[in-house]
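Just below is one structure, and these are the notes that go with it.
The chains shown are only part of the set, and none of them has been moved.
Chain naming follows the written order as A and B, and within any one chain the residues start at number 1.
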């Protein structure tokens, strides 16, 4: 192994730059050379790349987004597209590839491994919903961004005796909604993993407003119920609660990484390089029960971590 | 003059608490007593109030929202409603009232003055669109909140070669959009005061993308074109620019006040008390050409300040 490639793919997430820096510098520290591929698999297919040295990745650890840029490549989903990418890697003497991205990106990396080119995936998505790890890069920053936003919105909700509905990201997983809900003290959290009818929401709020509350926070993951739907229901059934909606959207994907994200990115980057140096041919790096490990793609499915049921119950017990 | 009342009304805005603190402590410093009226004119009508001393307003200068809470009162828009409020003030020996709020709140205060009860309005709205002042409390904080949000969204826009459309508050005035656009380096700013067709937007972006740009920021005030409309147009005409939308919404109304807001709130509060002590019967406090002044309601309309045309031109000259 002499030369490795690194790319970021799919939706960007905070600390991808920290991961690029770690992969690059740790690889160089171990005697390898590094090629940075731009715009994800799309750039791989079109051969957009540049050599990376220690300096190229200086001054980026604290920047949001990804300096290698990223994309969603439809061509790479085809056999022909992947073959183009594979050939480019071989022709450029790249012995292995580090892919930083989410589930779709990992699938692409797995295919390349099957074609014979060792790859390792570093989980990078704010949604925290990947197999083989309890932690994905960007998650902690996104949750803190939501928390700060909720803290701002609460000021207004309290001043107006208002129910504030806040829609956060999470199409298939409620991690962001649940952790931000628990940490901001939301009254209600709606997530794809648990069904809660609008009648139950209504009942819960009525009970707490009967006691003493005059304002409340409902956090809904986009994959559970849309914020617009919650707003409509509340307006129809509880106009006296003065409901309002904020959809946080892309705000959640940017920003300087939190300490935890930048640290984990550094550790994941190191592990990815070590895995390749040890002769690994295809794995996802992850955090499992406090250990940073590389799990072969075919076994990753056995390590799928869901939300914590107790946390879900606790939000509603404390929110009353 | 022995006793004054203070209330916050309409939409809340950052540094309303700093203004309450300043009015209260400065009035006490000048030998007056202070009654805090809760929930704006609605609370006035229903006699919801509490005596305020130095301590009651301790620890609130840096809090968003308003500790006196606020509301939009339909009843106070009727003659009967105002009479109830007026009578309550008289019965409670309140000699004058300080109202912190926006245009609607100022109208209510003016009516009370006409009924014989001296009032003074402290401009409090993030929109910066009131007569009698170049500055309204909350404006600076709101613009900085937008700026921080745009800085986050830009990370994602740059990583994806994307045009990010951001909708900010401003139904009738483009101040927030213009100042945040100038300070974040937006390519395009859309405001109610200036017409720019979607064809012009398109033309401007094409020109700059032809040169070297791969990502851009469009900031639109809700009162100019809705973000949804801009998104739809861009998707139809420039799918290659990968447009995305974020509507910042209520996020803009909360948060700890910026230094400028907390300072101006302190100065406005002082001026309000001094105006009443000097025998004034009805005025709006404001910043006009560097001076903090109290302008009688009937003259305030002569001091209506619009956006700065040069700033608007400059955004687009520098954004290319």
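One rule holds in what follows: a contact is a pair of C-beta atoms (placed from the backbone, for glycine too) under 8 Å apart; a residue touches a chain by one contact, two chains touch by 3 or more.
The shown structure was predicted, so the numbers you read here are calculated from the model rather than taken from an experiment.
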Taking the full complex rather than the 2 chains in place, the copy count reaches 4
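Throughout what follows, only the chains that are shown with their structure count from here on.
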Copy-to-copy rotation for subunit A and subunit B - C-alpha atoms, rounded to a multiple of 5°: 180
Of all residues in subunit B, those that touch subunit A in their complex: 8, 12, 14, 16, 39, 63-66, 69-71, 145, 149, 151-156, 158-161, 164, 244-251, 253-255
